[in-house]
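Notes follow once the structure below has been shown.
Here the complex is missing a single protein chain, while all its other protein chains stay put.
== chain A ==
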Amino acid sequence: MSSNTASSSAGAAGSGDSSAARKNSKRPKYSKFTQQELPACKPILTPGWVISTFLIVSVIFIPLGVISLFASQDVVEIVDRYDNDCIPTPARTNKVAYIQGDGDKACIRVLNVTKRMKQPVYVYYQLENFYQNHRRYVKSRSDSQLRSPKYENQISACKPEDDVGGQPIVPCGLIAWSLFNDTYTLSRNNVSLAVNKKGIAWKSDKEHKFGNKVFPKNFQKGNLTGGAILDPTIPLSEQEDLIVWMRTAALPTFRKLYGKIESDLEIGDTIHVALKNNYNTYSFNGKKKLVLSTTSWLGGKNDFLGIAYLTVGGICFFLALAFTIMYLVKPRRLGDPSYLSWNRNPGGR
C-alpha cells in the first residue's frame, strides 16, 4: 500500500507541470531524521551478552578488589582512643565539669609500633559523634571575611559568634570558634619526635580562601570560650590547623590531619604522646582518638573498598554461572513467540 503511494508520487513528479506544483506541495521533506530512520545500534540482551557482561565485570572487579585489599593491608595504622583514659579517675563521674574546669589537663599516652611505619607518618585526630555537617554549624562562617580584610564586617552569617561589643570577630562563626585545641607532643624512646604541621592544608585553601593579610581579631573574646586560641600575629593563610578545621567533615566521624612525622617508625618503638586534653567532647559523648598512619597509593587503611569489589565481582561471577546453567538447562529459542508475556499474565491495568 505504501509502495503504491510512493510510485504514484514518483510518476506524478515526472511531468513538468506537477513538478512546479510540487514546489508548493506540503509533502514532508525526506530525511532519515524526520522519518525516524537514523542508523542506530539496537543492543539486545542475548544470553551471550548477559553472560559475557557478568563475566567481564567479575574479571575486572575481582583483581581490583585484591589490589585494593593489598593496598589497604600495606597501610600501618595506630589508633588510640584517649578521651576516657585522659580523665583522672576521680573526675570521671562528671567529665564535663572536669573538661570545663581550669587546671592542667595533661595526659601521657604510650603507643607501641608493631609494624614498621615508613615516613611520612601522618598524625590525625579523630572525633566521633561530632556534627561538623550540621546546617547551623556549616553556615556559620564568612568566606569573604576570611579572604580579605576589606570584608571584615561581613559577619551576618556568623551569629552568634559574629562580634564582640560591636567589633567583628575574625575569623567569625561557630566553625572557627569551636576549633579543636587538643595538642600532642610526641617522643620516641624519650627522644622528641618532630611533628611537621606545615603542608597539612589544601593548597587552594591557603592561597585563595584564607587571606595572607587577614589576622585574627577579637577571637575567643566573647563571653564563652570555644576551642583553640589563634595567634593574632600570624595571618590566617598560615594557620593551617584552622584551615584544616574549617574544611568541614562530611560525616559525624571524621579525622583531621594534625601533622606529619617525617621519619620512619621501627617495630618495637614506643611512642610517648604528651597530650593536652582540652577539647570538650564529653558533653555530647564524642570520642577522641589519636591516629598515626602511613598511606598507600589508595590512601589510608580501609578494607571496605577491596571487600566491596570482591563481593560485587563474586556476585557477577555467580550470576554469569547461573545464567550459563539456566541457558544450558532450559534454553529458550530466540524470538520464540510462545513466551509472550500476556500469555500467562494478561497485563495490568
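Structural remarks
FYI, a residue touches a chain if its C-beta (ideal position, glycine included) is under 8 Å from a C-beta of that chain, and two chains touch if they have at least 3 such contacts; residues count from 1.
In this section, contacts and distances are computed from a predicted model.
Missing chain, UniProt name from the options "Phospholipid-transporting ATPase", "Transporter", "Small ribosomal subunit protein mS29" or "Guanine nucleotide-binding protein G(I)/G(S)/G(T) subunit beta-3b": "Phospholipid-transporting ATPase". Here one chain is not drawn; of A:Val96, A:Ala194 or A:Ile267, the residue touching it is A:Val96.
Residues of chain A in contact with the chain left out of this view: 1-2, 4-5, 8-9, 12, 25-30, 34-47, 50, 53, 57, 61, 64, 68, 96, 120, 122, 124, 126, 130-138, 143-144, 147, 159-161, 174, 177-178, 200, 202-204, 208-209, 224, 226-227, 247-257, 260, 280, 283-284, 293, 295-302, 304-305, 308-309, 312, 315-316, 319, 323, 326-327, 332, 334-349.
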